[in-house]
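The other protein chains are all here in position, but one chain of the complex has been omitted.
The first chain written gets the first letter, and so on, giving A, B and C; residue counts start at 1 in each chain.
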Amino acid sequence: MTETKEKKNKGNVLVVGGGVAGLNAALDLAAQGYHVDLVEKESDLGGTVAKLHRLYPLCSCCKAANRATLCKMHPNIRAWTKSSVARISGQAGAFQAVIAGPTGETPIEADAVILAMGVEPFNPQAYDTYAYAAYENVISSIELEWLQKPVGPFQGVPKRPSDGQPPKKVAWLQCVGSREINKCDAPYCSSVCCMYALKEAVQLKDALPEAETTIFFMDMRTHGKGYEKYFEDAKQKGVRLVRSRIHSIEKAAGTEDLVLEYVDENGAKQVETFDLVVLSVGLRPSAELEELAKMLGVTLSEDHYVAVDNFKPCETNVAGVFVCGGATGPRDVHQSVVEAGAAAAKAAAWTKGVSGNGAVAEFRDVSGEAPSVGVVLSLCPSKLPEFEALIDPLAAFVKTLPGVTFVERLDLLDSAAFGRLSQRLQAAGVNRLVYASCTPLMHQELVESAMKEAGLNPSLYEFVDLRALGSTPVEMNRLQDLFRTAVLKARMLEPLNYAKVPVKKSALVIGGGLAGMQAALALAEMDVPVTLVEKKDRLGGHAHKVRSAWKGESVQDFLKSTIDKVTQHPKITVLTSAEVVGARGFAGNYISTVRHNGQKKEIEHGVVVLATGAHSIKPDEYAYGKHPEIYRWSDFTKKLIDDPAAFKSAQCAVFIQCVGSREPQRPYCSRLCCTFAVRSAIDLKTLNPDMDVYVLYREVRTFGERERIYKEAREKGVFFIRFDLDSKPQVSIEDGRLKVVVTDPILGRPLALSPDFISLQTAIIPAEAADLAAFYKVSLNEDGFFAESPAKMRPVDGETEGVFFAGLALAPKPVEESLAEAWAVAGRAMRLLRQDVMLVGGAVAEVDPDKCAVCLTCVRTCPFHIPFIDSPQGHAFIDPGLCQGCGMCVSECPGKAISYRRLSDDHIAVMALSLLGSDVN
Amino acid sequence: MPTVGYYPGCSLEGTARDYADSIQGVCRKLGIELVELEDWSCCGATAAHSLDHELAIALPARNLILAQQQGLEDLTAPCALCFNRLKTAEKALKKKASEDPSTTPEGIQVRVWDLVEYFSRPEILDKIERGIVRPLQGLRAVCYYGCMVNRPPKVTDARAWENPTDMDRLVQTLGATVLDWPYKTDCCGASHAVARPDLVTALVGKLFRRALDQGANCMVVSCQMCHANLDLYQKRIAQEHQLPLPVPIFYFTDLIGLALGERSALNWMKRHMVDPEPLLASAGL
Amino acid sequence: MEDRAEVVFLEPDYDVTGKIRALSGISPELCYQCRKCTSGCPLTFAMDYYPDQIVRYLLLGLEEKVLSSATVWVCSACETCTTRCPNEIDIAGLMDYLKQQAHARGLVRPKENLSYAFHKAFLDDIGRRGRVFETGLLQRYMLSSGAWKAKLSDGTLWEEIRLGLALFRRGRLPLRPRGIRDTHELRRLFEKAPVSSENTTQSSAS
Partner (left out) sequence: MSTFEPQIIGYCCANCASSAAQIAEKMGLSLPENVKVIQLPCTGRLDSLHLLKALEAGADGVYVAGCQPDSCQFKHGVEKAQKKVKYVQTLLPALGVEPDRVALFHMMAGKGQQFVDAASAMVEKIRALGPSPLKD
């Protein structure tokens, strides 16, 4: 079956693992014209996410399923399920692999390899302590996800295993199989389980509003964008949080209920009974990773994930072998998808020589032709067998409908089906298509491309939704109504205009920090000319004040070499002390105005990358500004960079965390300050082992493998003291000496410290970017960071096509994540830039200038700020390159000046009539 | 006939003679030859590890070295604390050997067995099963392992340290009804038996309450310290905790003997403080 | 109990944890205050400081404070905490370390601390013959600690005597001790590890 998709003479990439990371990497590459072999050991694509109920922070699991289907059907992707890489050898540009699958072994060649073998949930079976194997009502989080799934055993309302009753009191135990070194545990934090426990608790409350939910945790690690708010919301929704790590589970006498015993924050012993206990199990690397890594010569980390240099995210030690997602370490979907994009871009950059997707098919002019409708019944094998009985009579009925030229059934058993469809359309000479299926959305892209290949304007297509229909004979009536209406609608369709616009194959990058520079370099490496605009007089951004990545790698060396590369690259034009003051156009065709050296000039470009970065706030607490030895972290670091021995003689150092972050006025976590403090504390202790170093924290968020340095810091004697928002440390100055008083929650008593200096880890706030957001029709979130596309699983895409983000401008993040995003941006941008011509228009709103009363309603309505008043002409204008086709302005315009030809008001009226049985021919 | 090294420990020469008899009787019946470690000395117990770190290793280490010298491959220890201390010494000697090979070049090869673990070896279990003449119907038992046999697993090499099942399986094989309960390895306060009986009664009271809640009519142990804590003070505990005691406390070897039809078994049990006779009679045993 | 609101001007003494590590191989500084040890400890009801608090005080170098605490003697060495500590800190071992220190520095007296009195009597007994003679041990403990007086006044002494008699009747209280042959070696062991001097705890015997 898969053999039908022969690899063409393109760059070939082997992707191992078909979870979200592998799927996204494969699709990104395929969209750029690469050929991908996607190898998955399970019988279906989707990986761990396919087993989850919903996803935090915004659910996107449906999009994951969508991606699996796309991969299976994409002409550039061969998906090998139930398969594995039996052998692999060779080197970059010429890997030879043997894929072992149900049909035997097949040799393939690849220019590059992407490891996306993901994660496995920790199996608590072996872990006696949690009585997982012994008690029925102790389940793992991944099992709960299944119980919560609407397609799961209980239609989404979880029941407890022992008696099938809905649980009333549920406990989540965090860090099971993570953050332990004692027994079959991992020394790292699994990074996702705090958030998913919150998600599961909220979802459980949603399904069972009466249920009590309690999460027992150590540090609530909600460090991602929007996660802290999710945490707060969960508390609002009644999820209870108890800071205590549960030691064991005991069964209550005579029932299947479970008893937990713990000391609460006041030191009182509590015994509580629950009827369901969920183990928030951690993540483990794929069991086969080790073997494959060995075959390839890829080095693994101490934690048995692929070892990656922080400055070269997604690269392994072997040239041409890349890695993304859970194979790199514990990661959530967001980060996995970013890395998938980055790995795809790196593989693409490695495998140069893919020519652009040149020609755009000419569409046949059908305006003079009488409507001739082809009807395709696309049936997936999952329909009930009884439905079969309806098909022949239905087809016979459809044949009798006016305008129908042929009716055909398309069985989607193989991925070549759509190729046959296009031939059939061409042969029959139809000029309209009605396509009926039970997965209409997923097929849309493929149907449209089949039409294009057949020379048909893809807008001449109407679908029939076969989902959620019955299969009894009575259903026939409704089916007839549906098909009659669809054929009627198809006949009314007029071809929509698609303007063919040549793509400007160049990029504008705004912001010359590490993220912006890396994006520019990545694009330039793929032969795209880049203009890099930096507001300040030098490149580098905040990185000038960053000493090291978390493992201690020197950022300054890396920064210097990056600046050199950027300034010397022939494809990159650097404009410092420059600013973008305006822009127009749309994806593939932007014209931006840059003010540089007092002069304005226009730059044409196909895509824009916004990497305007962030900086830390100046606090108004903790005596900041009242003593020279109270630093903001950036200033503290700067001093250390300039003089590595600056603090060597200090006797006592204090780090205060969450300064201005995670507070009501700034309800987000700055993500990297915990790691920073821990890293710096280690560095200070190394500099001077006798120095007393204190970290005053609210939650230690050394997520993922960073947990290792938290341990190292403790080993070195760094003393950690937790405080709450209502009991912040008191900083005072007595006789010129600093004094800090803080209450230790374990001992329940205040301690006084007298540091030589204090570093305040102040909140990271974004650079002012409202004007840029307006120029490029994207938006900022409440906190002022750019908002990524709400179309989920596009973490670096703007909500308007052709606009991308990277680095701190999106949210606080460490260097390695900024760099990964920069690469992901390059990959996403190349999807567009590899096309010579773009089709613009289609399902968009159009203004009739004569009817427009310039009331501005559309301007206010559009969620993407697309309509504007074109002043010389005095009416509203909607750029077809930008409009997303939601149709909102169409319905709002009081003068009915806006039309939507894909689904006009007339169409809707006629469809309603026809669906209700009227004959409206 | 299998031969196995035997380290009785001090109590088995004294207050726990009943246990010693029962072990010997059962082994005789099963054809297991116990070879008592010659010139063994005390493991040092809690006293040594509380007061003297070096002695706490040196005392049990002496016994391991003796066993090595006497050519014993396996060494069983009925007392949970002895077992624990021997294992601790074994680990310490291993560590030392790996750090400094000159000291004990060959390391210690002797394998130390907790008695229950030894009796759970498939061939012995099998032998027991085949020899049963009087299945122990009517006994509803909870098995109490105590803390020292399994914890910490890094020392004891226990596979299941929160919910061990070896003794449960053994007693079940004998035909008794074994009840699951969560306190199998909870502490009975053995080290406090003499000096702080107040702590012991608090801990043991909790054990009894749960065992009775679970419906047990007897408890089974494998360690003489556990036995003492459970068996000796039942009157006081019944008063303090308002519990319907007494409840007979058996050594697991008592029950093996009984099931195998060993005539002297009743004599061993007569020496417990709580007389098991009424229970056995009511169960027709 | 002391005033917990009192502000302790911290002069942490990291030598304390260093010393503990050197002497016992235990690294309490790894503690991240998850409180698993305390939550699972069966004897917290009789403790003045919880196990995690003991660890915390040690980290701060406030060794004196914990050396005089009831907790270390209440701890039954059940190893629950050691087994469960995610950082593999041998908390039970720390309790031992503290008992050893209190003993070595002469901070405890048998008359004030029955547990100590018992351990001491026990160890002395081993020293005598290499094996413990329970009958004699109990008598010596009663006398050395003065426990018999308390037991006399609260009536439990009679209970215990009755118990003793019952055991005797059951043949469980032998009247003559047994010992080991190689008392020479025994003496060597005890001498190598002098029981009552400050350097008890030079590098471990292991």
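Convention: a residue touches a chain if its C-beta (ideal position, glycine included) is under 8 Å from a C-beta of that chain, and two chains touch if they have at least 3 such contacts.
In this text, all values refer to a predicted model and were calculated from it rather than measured experimentally.
Of the chains on view, those touched by the hidden chain across the whole complex are A.
Contact with the chain that does not appear here is found for just one residue of A:M492, A:I641 or A:A843, A:A843. The chain omitted from view is touched by exactly one of A:H53, A:H334 or A:K504, namely A:H53.
When the full complex is taken into account, the listed residue touching the unshown chain is A:V474, out of A:A370, A:V474 or A:A645.
Residue positions on subunit A in contact with the hidden chain: 53-54, 58-59, 61-62, 149-151, 155-156, 382, 384, 438-441, 465-471, 474-475, 477-478, 481-482, 790-791, 843, 861, 863, 884-888, 890-892, 900, 902-903, 905, 908-909, 911-913, 915-918, in rising order.
Note that in this section only the chains that are shown with their structure count from here on.
Rounded to whole angstrom units, the spacing between the C-alpha centres of subunit A and subunit B is 57.
Computed centre separation for the pair subunit B/subunit C is 23 angstrom, with centres defined by C-alpha atoms.
Within subunit B, residues 153, 161 each touch two or more of the remaining chains.
Each of residues 45, 80, 83, 88 in subunit C touches at least two other chains.
Interface residues of subunit B, counted against subunit A in their complex, comprise 153, 160-163, 180, 182, 210, 213-214. Within the complex formed with subunit A, the subunit C residues making contact are 4-10, 12, 14, 17, 27, 29-40, 44-45, 50, 52-53, 56-57, 59-60, 80, 83-88. Subunit A meets subunit B in the complex at residues 128-129, 131, 134, 183, 248, 250-251, 253-254, 259.
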